[in-house]
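Complex shown without one protein chain; remaining protein chains in place.
Moving on to chain A:
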Amino acid sequence: MTLDASSLQMVKPERRLKRSDRSLAASVGLHAGLIIASLIAVFPVFWVLVTSFKPDARAVETSPKLFNESSLDNYSRILGGEKGAFLTWFGNSVLIALLTTVIAVFLSATTGYAASRFRFPGKRSLMMSFLVVQMFPFAVLIVPLYNILIALGLQGTSLGLVLVYCTTAVPFCTYMLKGYFDTIPTDIDEAGRVDGLSPFGVFWRLVMPLAKPGLAVTSFYAFLTAWGEVAFASAFLSAADDSKTLAVGLQVFVQQNRTEWGHLAAASILVAIPAVIVFYLVQRFLVTGLSSGAVKG
């Protein structure tokens, strides 16, 4: 008997859809859906950008156009300080957001590490309380926090506001980081201790470098908590113009009878830029950080 290649070949099966294949209609529908969702997400931001170049009088029109007397005037007037101490506010916001990030991440990293590695009485209730405090709406917290700040003599100061932001950022970040630290094998801690590190040395020289993705995500969260926040900032900062943060300062464009939409839009774009930069810096960690921290926690 002879065998040739063709006789060995199986009858070619009809082309069937594999699990990964889609029909044309499904493909079109899927893409249309995604494109619409993307537009919904992107369009408002895009329109703010368009408006930011228009004079206030042209910002809201019955038949909107992409360009209508557009110029960089709004930006130059804001940055030039004609519409309030924008650069001072910017500086305040940066200072407060960075301080919040540094303090919140340091506190939650140390707390999260302790909760991940050590057994101590009250550990469960501590973690539970972190979860519970996140459930109170901001509005409820303003009065009690204000009283505490007065008692501490910190009302109206940037440091006071930083501590207030930490109360929201620390519990969440602690949870995130505890979850992340749990994924780092304790063998590494032990190897470090045998190699001659103190317990804090293990945390600082081994665990922190390994937790970079988790730290990046929590830093981002802490930064955003402080950066765009309005309610606490307007309640706790002094009324003086040069102590305002950006988010509070933006309110000068919204007056009782008149809103300076063009300037407001331009200022909003300027406010968004630092947040975008921070996001850009941490985005490569975001997926790994969020998934490994949150899921395996």
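Here is the rule we use: a contact is a pair of C-beta atoms (placed from the backbone, for glycine too) under 8 Å apart; a residue touches a chain by one contact, two chains touch by 3 or more; residues count from 1.
Convention: contacts and distances are computed from a predicted model.
Q: Unshown chain, UniProt name, "Nitrite/sulfite reductase", "ABC-type multidrug transport system, ATPase component", "Sugar ABC transporter ATP-binding protein" or "ATP synthase subunit b"?
A: In UniProt, the chain that is not shown appears as "Sugar ABC transporter ATP-binding protein".
Q: Looking at the whole complex, which of A:194, A:240 or A:277 touches the chain that is not displayed?
A: The missing chain is touched by A:194.
Q: Please identify, in ascending order, the residues of chain A that touch the omitted chain?
A: Chain A touches the chain not shown through residues 185, 187-188, 190-198, 201, 206, 209-210.
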